[in-house]
Structures are given as C-alpha cells and as structure tokens.
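Of the protein chains in this complex, all but one are displayed in their positions.
Labels A, B and C are assigned to the chains in the order they are written; within every chain, residues are numbered from 1.
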Amino acid sequence: MAHAQAAIMDRPPERGLDVYTQKVGMWVFLCSEVMFFAGLIGSYIVLRFGASDTWAAPGEVLNVPVTAVNTFILICSSVTMVKAFAAAEADDQKGIKRYLLLTTLLGAMFLGVQAFEYTELVLHGEWQGSHGFTPAAGLYGATFFTMTGFHGFHVFLGVVCLAWATIQAYRGRWGKDHHHGIEVLGLYWHFVDLVWIILFTIVYLI
Amino acid sequence: MATIVAEATGQAILHEEHGQSFLRKYIFSTDHKVIAIQFLFTTLFFLMIGGLLAMLMRYQIAWPDRTLPGGGILPETMVSSGYILPEFYNSLVTMHGSIMVFFAIMPMLVGVYANYLIPLQIGARDMAFPRLNMISFWLMVPAGLMTLASFFVIGGAAAAGWTLYAPLSGRPDLSGVHLGQQLWLMSLVVLGLSSILGSVNYITTVINMRAPGMTWFRMPLTVWALFITAILALLAMPVLSAAGIMLLFDQTIGTSFFLPEAGGQPLLWQHLFWFFGHPEVYILILPAMGFTSEIIAAGSRKPIFGYKAMVWAIVAIAFLGFIVWGHHMFQSGMNPTLGLSFTISTLLIAVPSAIKTFNWMGTMWRGNLQLHTPMLFAIGFVAMFAIGGLSGIFMASTPVDIYIHDTYFIVAHIHYVLFGGSLFALFGAIYYWYPKMFGRMMNETLGKVHFWLTLVFFNLVFFPMHGLGMVGMMRRIYDATGYQHLQGIEDTNQLITWAAFGLYASGFLFAFNFFWSLWKGRKAEANPWSATTLEWQTPSPPKHGNWKEIPVVYHGPHEFSHPDVTDKDWLAQNERPDVTSPAHTGPAPQPE
Amino acid sequence: MRTDPWKSVTAVLAAFLIAACGGGDAGGEAEGEGEGEDTAAAQVDPATVGTISGVVNFAGTPPAPTAIDMSEEAACASAYPDGAMSQEVLVQNGRLGSVFVRLTGVSGAPAAAGNVTLDQENCRYDPHVLGVQTNQPLVITNSDDLLHNINTTPTENRGFNISQPRAGMESTQRFQFPEVMIPVRCDVHGWMHAYIGVVEHPYFATSGADGTFTIANVPAGDYTIEAWHEEYGTMTANVSVTAQGTAEVAFDYSADMAGAHVPLGEPLVIRHGEHGIEVERSTRTAGAGR
Partner (left out) sequence: MPVDWSLPPNLSTQGVPIDTLFWIILILTGIAFVLVEAGIVWFMIKYRGREGRRAHYTHGSTRVEIIWTAIPALVLAALGVYSGTVWANIKSDRSFPDDALTLRVVAKQFEWNITYPGADGELDTGDDFTVRNQLHLPANEPVVVRLEAEDVIHSFFVPELRVKQDAVPGMTIPVWFEATGTGDFEIACAELCGLGHYRMRASVTIHDPADFQSWHASQASGS
C-alpha cells in the first residue's frame, strides 16, 4: 500500500527547462559538432605523434602572420555578433542592421583570406621537395587541409545564415521580442570561432 | 542551421498546417506521425533488400559448387557463368551488414518510433522542430538510393565488410572496388547528418516539450530509451562522419590518413569506427529494450519491476557504451594492456543488461499475462537477447576471444542481439502500435503464426553458428570447403541455409499481414491494449496535433492492477486515481 | 579464340571505309588471333603497305630460369612434369622472346579489329607479354578450374581487379589510353605475371620464342620502332617501310643490360598554371613485388 501511495502521489506540473526550444536545440546540435571536430582533432594528434618527423616546423610552410590576422578578423566578428544581439534586445534597429552586416562581412573576409591562403599553398607551397602543398602532401597536408577546410565550411554555412539574418534585419524582422534567431545564430558563430582558435593553436603554432 | 533559426515553435506550424495539398500532407509533411510512417515503409523496404542479400550469401555458403538459379539475370560482374563471384560475395557481406544496420534497424527503431512515440508519450503536439524532422527523413532517402545504386557501378558495391577496415577499403587497386566504396561513404555521411538532425529533435523535444506533470521519472521507459539513444547517436555519429570523410579523401584526393605507405595508421580507422560502432550497438538495442519494457508491463498487467533500476541501467549502458569499443580490437595489434582494461569495462556493461533481463522477468512474475502477438515478441526478445548477452561474455574474455574472434561465433552473437533482440522487439512494436498508427488491428492469428515461425527458424539459423564458430569457421569466407579443419560442416551450413529461407519467407507472412490489415484489419478503438501511457488516451490514429488539449500527468507510466482502482486493472497517466471512468475500455477519447 | 562472324564483318567494313579515305589498313596483328589479320589483310591495298620483319638478338649467357613451387595447386603442378620454371627471360639460340615491339609516332591509325585473348592456363598467363589496341576488346579467359584473380595496375587507364574462380569464365575489358606496359598479376599465385602494351595503332608485335616478330600492313614511310623487355628495358631503332617491301630490323639485347630501368606507364602529372605539380603515382619497375 505504501508503494501504491508513493506511485499515485501527485506532483506539481513540470514543463522542461526555462529556455526556449531553439536555443536548447542549438546547444544539443553543438554537442554533436564538438564530437565531429573532436574526431578530426583526435586523429590529428594520433597521426602527428605517430609520424612527427613528417610535420613541418611552425611557419615553415604555413604563413602564420596572415592567419593570425585572419584569426583576429574572426574574433572581431564574434564581438560584432554580440553587439548585434545586444542591439536586438535594445530594439536598436540601426544597430541590428549595422552589426549583422558587419559580422557577415567579417565572416566573408575570413573565408576570402583562407581561399587566398589555400591557392598560395597549392601553387607556391614548398614541402618535402614536392612543388606545391596539397592535401596529397603527406599526413601534414592531409590533416591541415581537412581540418581547416571543414572549419572553413562551417564558417561558410554561418555566413550564409548571417546573410539571411541581415536581409531579415533590413525587413525589420528582429527586435525586442524577436531576437531568438540572432541569439541562436550567435551561439553557432561563437562556437565556430572557438573551434578556430583551437585549430589555429594546434595546426599553426605548435 | 538556417532551418533551426527559421523554425517557429511546434504549435505555430500546427495551426498553419490544417487542410493542405496531398503533397504537403503525405509527402513533405512535417507531422511527426506521417514522417514516422514514411520511415516505416522505407525501412521495411530496406529490411527486405537486406534479407535478400543474406539469402544470396547463405546459398553460396551452403552450396559453393552450385550455380545460382536465375543468376543469369545478374550482370557478369556479379554472377559469371552461373556462379556468384567472390568479389560479389564480399559486396553481399558488406552491404547486408550496412543496409541492415544503417537503413533498416536503426532508422526503424529511431526514425519510426522515436518520431511516432516521443511526442505522443510525453504529451506534446509535435516535435520541437517539425521541419527539421521532415528534412532528416528526406536526407535518408538519397542516402538509401546511393547505397542501392552502388551495386550497379563499375567495380561493384563496397566489399570491405561493413566495418570498412582500411587499407582494404581505401585502396581500389587492392579491393577492386572504386566508385562503390565512395558512394557507400557519401551515403553514410548523409545518413549521419540525417540521424544527427533527428537526435537534436528528439532530445530537445524530450527536454522541453513534456506535458504538465510529465516529470523525468514519470516518462515511459520507451521515451527514456529513445532519449538516451538519441544522445548516443548525437555523440557517436559525427565521429563516424569525420572518419568516413577522411577515408573518402584517402580514396579521392590522395590523402593518406589510414594508408601506411605515407605514414597513415590503419588502426586509427578501427579506433574511430568502433568508437562510433559500439555506441551504435546500443543505439540498436536500447530502444528495443524500451519497447519491450512497455509491452511486457502492459502484457503482464503489472507496473514494470524496478522502474528506476531500468532507467539507471539504460543510462549506465549508454555511458559504458563509450568506453568499451576496444573489445572489438583485441586481436587487432592494439596494445595488449589496453585489451585488459577494455575487458573490465566490457564485463561491467554486462551487469546492467543482466539487471534489465531480471527486471523483465520480475515484471512477468505473478502477472496476468496477456499472450497476444506483441507480448509474444517482447518475451521472445528477452529470451533471445539473453542468449546474445551470454554469448557476448565469451568474447569479453580476451583469451577466449583469441580463438573465436572473426569466427561464426561472432556472427551468431551479433545476430542474437540485432535480430533476436532488436528485430524481435521491432516486430512486437509494430504489432503493438499498429492500431495507433493506422487505426486498425493486425490479424492476431497470422501474427502468432509469424511469431512461432520466426522464433523456430531464427534459432535454427543462428544457434548452429555458435557451433561453426567453435569448429573455427572464419567470417566472410566465400567457400569454406577448402580448409581441412572445416571439413564436415557442410550439413550444418545447408541446414542453416534452409532455415534462413524459411525465416525470410515468414517475413513475407508478416508483410502480407501488415498490408492486408491496412485495409481489412479490424477497426481499433483508442486503447486496444488497455494501456496506461498517453498515446493510448487519444483517438487511433491521432489527429494532427495529437490532443484536443494537452493532457496533465498525475503519476508514473505503468499503473496496472492498482489496488485502489477497482473497476479496471489499469490507470492512465492522465487519470487521477479517484477519477476513473466506468467503461473497461478506458476513458472516452477526447471529442474531436 | 573462337571465330565470330560479326567481328569479321565489322573488320571488313572498317577496313573498307579506311581504305576509302586513303588511310592505312585495318586490323593489323592481334595476339593469339589469326582471324582479324586474314580478313584485314584481304582488304589491304597492297600498293601502299609493306611489312616489318625483325629479330631480337641476345648476347651473353641468359640467367638460369628459377624454379616455381606450384605444389599448393596440384592441378597446375602436374602440368609441368619436370618442374615449372620462371619465364621472364626466354632465350633460344641467341634470340630473345617475349619482347614487345611497336612503332612510335604514328598518326591516323585504323581502328582495331577483332579481339585479343589473355588465357590463364596451368597457373600461367598465355601469352606472357601481349599487345592490344586502344579500345580493342581484351578477352580474359580461365582454363584452370581454380581461383585466379586478374589485377591490372595501370597508371593511365582505369585498372581492374576481378576474379575467375572457375574454368570457362570469361571477362571482356578495354583500355582507353595508350600505355606501355600495364602489369598484370594474380594475387593468388604470386608467380603469375603478364604485361599488356596498349597502343593507339595496330603496328605492334611480340617476339616469339624464336625471337622473331613481324608487323604486317604498315603504310610506307619512315618510323621509329621501340622494343620493350621486362628485364632488359627498352631500345629503339629506325626503320623505313617501302610499299610492298619487307623492312628488316634487329635489336641487340645483352645479358649485361640486366636491371636496366624498365618503364611502365608514365607518372601522372597534374598541372596548375605554369607550375607543374608532379604526383608520382607509379614508382614501380618491372619485377617489383615478385
């Protein structure tokens, strides 16, 4: 009988977290993204320790200064993203437009620099005698292009969404009570930024 | 990404959803129930294909020196002058495994039932992201088409086993397979995306869209299982995608992640694959355990024995599932010391499985067993899964694994878990939730015949394989007759093949019952099994939006035979104990 | 090679057309098949073509053939009562066999006629060295009732790796691009090797056991002719063919050329703008993996 009472005992209604669904969804999705990059980075570490002699010294092949600038650009874009969200919360339409546009452009700029870096490497890169540094250039080339390439792909997706959000901004979609989209997009953007900082460290600097 | 952003809340979609074109309603529908049914038909199709491949394999193993009847219709690259070619046999092995795992069992467990049951059992109107849900189905379709197409490209379909061990899978010149392997990998990446999007949806829905009063420990075990499964898929699939992409690059753009010639590491592939692969095994069994718990509780008219223990067992299995992958690699050249630690974690994971088995039996104990088809399949699951679990102990013990690794003992084990386990539970689930899905009952007599045939043939097929494993018959061999230690097993192999044909045939009995009942089946009332969970407290099939108004939950999921409830032997989750309706059929479905 | 009326007819038509456009002649010599040649020859306007007949001499003492242990395939072993011997270097009274010769720099060649057959018999490829024209059907047959796999590893063409587990199985393959030579191996029987020369014209031959070869129906003119041997590498000679005449050509290989670099297909080269990136896909030399 004690059992019975325990089982039937009434409880106050519960309605999940106090966070709106899209945000939860994005957090969940990002967990999966973490595992994806963890897979790539993990393999990178294993392969590099397995054959460290086939790795170039930092700066030997890759142009660290240029990429450092690029990293800075991406970090700036994170800042502007934050400002865009703040503007939305403050219902500052001009701010929303300005900062979303800025973030989009910075993201695009990052991609531009990366594209330039790739072409330079493929055409003029020098690595272990092979003329031109390609994904086929040993484990070093393979891991470099795969990891930075997939990050670039994520940035690209982000830029597409940002462009969409910017257009919406000019249509006046965002505002005081309509900033979920921007916040969720922001989460993704900051994640991509974070991943880049890790990649920049282990691929370029170490 | 854009989808999530563009996604309004479930409700918003619902209201704009009423009365649309056939196309939006049945093809590009965002209603979780319709999507679940789309998944159901697709996966049943793949189940049939996968089975067909198995039949071809079995024929070759049983009669290696006979020509394949009707083999003439197959292209020269598969069957030459009447004989199945070794390279085609390898493709059969590979594609049977891949299709069954990735396109039949997994999407049937998750795509169909996570989709159908989660919103209904937690009292939500739909998934958190209905449009994302639709996309994850429409991503699976091209993936499936790529897989089927790969049979007909130059070089044939992937032939390195479903585990795709590099370098064989990465070197067309060594495997003879070019495009087929690449298609396999591409379809895998697409499928991975599909199931990741699905998981995001399921997890978010469970976290945020439970009905009032549906606390975590009032959720039906099915929801628990599917929730944990979604987490496993969410964390395991991306690793496989990453690995698959690297392997694809090895083949196409000249990288060498897994090719030793340029410093790559073949074992890295195995680690990545099994880091995914073992959670995958639990992705394939946990939902089945959930269905079984549900059906056994309802079928025994008893609350599930040790509900919390069941929940924690699921959680424990999921967690341990991520640290046991190495037990697939004891003989792979991995450091033997690692092997030891993986033995321990592997033996540990057997404990929660044991707990669940005992709890199911505890639920049946002193019950009032309703032995209808779903219940039979659920009990069959417990019985077969027990065998699968026990035979797993042999492999967990590393020294024994030295001998039985890569023999038919493994084949027997995996089929007792995936067929005797997952598929039995799935049959049970189909029979059990069919009335809710289609508003009609499946034929009970045919169902029972199907169960007994399946049970008998299944054991005739897979139990002898333990014996073949002991004799030392290696997996994936096209013709065993050449080996002196494999003399005298022809009879066993032929017996297995005949039984396999029977098993496949009984599948068609099921298919007939399934489709016949769609039109001719007895009309089903809202709650044909007198079950307690929420999906049964709304009409069959539920209208778009599931509920007139969102139900309020007062207690746990399996309140059967409660002493305070006198007029019937069950109490729905949205019923207060004092408010019980007169009719034994349960509360009248909400008016529509 | 069984005669196939349709093939003959196509050959005839092809030959007729080409003759009409003042081209050379169809068919040419295809390994292991007389049919193609006869029909083709019948169509040639003898006024415009001549014949190249040559010998491949071998100086010095050839290496002693090594014994092959076929004990694991009783069926094959029984075919060699006094033991199976390697067949890389076949020298008969100072003449070298299995040398692949072809004209280089020929333009406007006639289409291929007929098939070329590569048979697997008693765990050996027959022939050991053969030529085939681009897009000409290469029919691979198995005369042994046991598993052989045919693994070609070209660099220019798409390779294939297929199996023939039983006698009487047949598979037809084609090579799109010229490539001299494409190695062929059976991974089940490590000793089984063959080489296929893919040429865009029909003017090629392989020296027989007596070390002689003939290339018929060659349009009159001056040519460079190149010889290839799997152990002793390549040599070239010049030959001028006169209408209705027979041009003699001789190659002089010698034992001390052993270990010479033996070209097999060109390495693949991807070009990016003015900078070439050499992706060396083939660093094999003949005999590797033996």
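Following the convention adopted for this analysis, a residue touches a chain if its C-beta (ideal position, glycine included) is under 8 Å from a C-beta of that chain, and two chains touch if they have at least 3 such contacts.
It should be emphasised that the depicted structure is a prediction, and the values quoted were computed from it without experimental measurement.
**Student:** Please pick, from C:Ser98, C:Gln133, C:Ser163 or C:Ser207, the residue that touches the omitted chain in the full complex.
**Tutor:** Answer from the full complex: C:Ser163 touches the omitted chain.
**Student:** Can you say which of B:Ile27, B:Ile154 or B:Ala354 touches the chain missing from this structure?
**Tutor:** Result: among the candidates, B:Ala354 touches the missing chain.
**Student:** Which of these, B:Gly176, B:Gly277 or B:Gly447, touches the one chain of the complex that we don't see?
**Tutor:** Only one of B:Gly176, B:Gly277 or B:Gly447 touches the chain omitted from view, namely B:Gly176.
**Student:** Would you mind spotting which of B:Ile477, B:Val553 or B:Ala572 touches the chain that isn't drawn?
**Tutor:** B:Ile477
**Student:** Which chain B residues would touch the chain omitted from the figure, given the whole complex?
**Tutor:** That gives, for chain B, the contact residues 85-87, 90, 93, 159-161, 165, 167-168, 171, 174-176, 260, 264-267, 300-307, 309, 331-333, 336-337, 339-340, 343-344, 347-348, 350-351, 354-355, 357-359, 361-362, 364-371, 379, 382-383, 386-387, 390-391, 393-394, 396-400, 402-403, 405-407, 464, 466-468, 470-472, 474-480, 482-485, 488-489, 491-492, 560-563, 569.
**Student:** In terms of residues, what is the contact footprint of the unshown chain on chain C?
**Tutor:** Looking at chain C, the ones touching the missing chain are residues 69, 72, 147, 149, 161-163, 187-188, 190.
The working rule: only the chains that are shown with their structure count from here on.
**Student:** Pick the pair with more C-beta contacts: A-B or B-C?
**Tutor:** A-B
**Student:** Can you compute the centre-to-centre distance for chain A and chain C, using the mean CA position of each chain? Integer Å is fine.
**Tutor:** 56
**Student:** Please report how many Å separate the Cα centroid of chain A from that of chain B, as a whole number.
**Tutor:** Roughly 33 Å, centre to centre.
**Student:** Among all residues of chain A, which ones touch two or more of the remaining chains?
**Tutor:** 134, 136
**Student:** Can you tell me which residues of chain B touch two or more of the remaining chains?
**Tutor:** 254
**Student:** If we count contacts the way the header does, which residues on chain C are in touch with chain B in the complex?
**Tutor:** Touching chain B: residues 147, 151, 153, 158-166, 168-171, 279 of chain C.
**Student:** Across the complex, what residues on chain B touch chain A?
**Tutor:** 1-2, 4-7, 9-10, 128-129, 132, 196, 199-201, 203-204, 207-210, 212-215, 218, 234-239, 241-243, 245-246, 249, 253-257, 262-265, 268, 271-272, 303, 552, 554-556, 559, 562-564, 576-577
**Student:** Quick check on the complex: what are the chain A residues that touch chain B?
**Tutor:** Residues in contact with chain B: 1, 4, 7-17, 19-22, 24-26, 28-29, 31-33, 35-40, 42-43, 46-47, 50-51, 54, 134-136, 138-139, 141-143, 145-146, 150, 157-158, 160-161, 164-165, 181, 184-185, 188.
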